[in-house]
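Please read the structure below before turning to the comments.
Of the protein chains in this complex, one is absent; all others appear in place.
Our next item is chain A:
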Amino acid sequence: MKIHLNVWRQKHKDSKGAIVKYSLNEVAPEMSFLEMLDMLNLKLAKKGERPIEFDHDCREGICGQCGLMINGIAHGPLKNTTTCQLHMRSFKDGDTIYIEPFKAKAFPVIRDLKVDRSAFDAIIAAGGYVSVNTGQAPEANSVMVTHDEAESAFDSAACIGCGACVATCKNASAALFTSAKISHLAKLPQGKKESEQRTVNMVNRMENLEFGHCTNTEACEVECPQEISVLNIARMNFEYNKAKL
């Protein structure tokens, strides 16, 4: 397959980036999207040019490290898929593909397609944990959790923190990410005790990190690789109001 690429190149955080055009002639349909970028980087390295920097880790769709805006859609055209699980068979011979980093004020570009998503870590640090005494593991059945509760909490916990929700949101809101963490813990007895303080702290931290507000367009859920439900956001609003009223 012949593929034309329009890639966002940016030297460093403060420099002005621009789209640069490349072409690849021998792209195989079975290649993953990141393998295609590896192929381009090999070509650039051979020519003595600076390779394109992009984030990735497990390449198994689990870690949430990879994340690119592909043809204007977070993680590309396939629904509920991370960038690394997207393959070139989703494109046609002769296609032009735009590749840009996830963009938001809270996610500054470090270089090329690599963005600083440490704002998410800061939100987690504000309360995304439970305070438990260390020591021996307690008896598993001493705290009862129903099957439905466990499933529901796990659905929220499935968020991999890739940032596609922020990149997709027209307001650059981190509501889906923050709310998934808040409701994951609020749904379980271990997390319920600190729920109010946690919610207030995490919401305040999110507010201070240059994320926008949520207007319930639900676009984040549509593009989320983990199908995290927007009802988590409503749950966060509920928990916040409960804590404040």
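Criterion: contacts are C-beta pairs under 8 Å (C-beta built on N, C-alpha and C of every residue); 3 or more make two chains touch, one makes a residue touch a chain; residues count from 1.
What we mean here is this: contacts and distances are computed from a predicted model.
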Record-based protein name (UniProt) of the chain missing from this complex, from "Toll/interleukin-1 receptor domain-containing protein", "Amino acid ABC transporter permease", "Succinate dehydrogenase / fumarate reductase cytochrome b subunit" or "OB-fold protein": "Succinate dehydrogenase / fumarate reductase cytochrome b subunit"
Absent-chain contact - pick from A:Gln10, A:Gln65, A:Gln85 or A:Thr168: A:Thr168
Hidden-chain contact residue, picked from the options A:Trp8, A:Phe54, A:Phe120 or A:Phe177: A:Trp8
Interface with the undisplayed chain - residues on chain A: 6, 8, 19, 69, 71-74, 98, 100, 102-107, 167-173, 203-204, 207, 210-220, 222-223, 230-242, 244
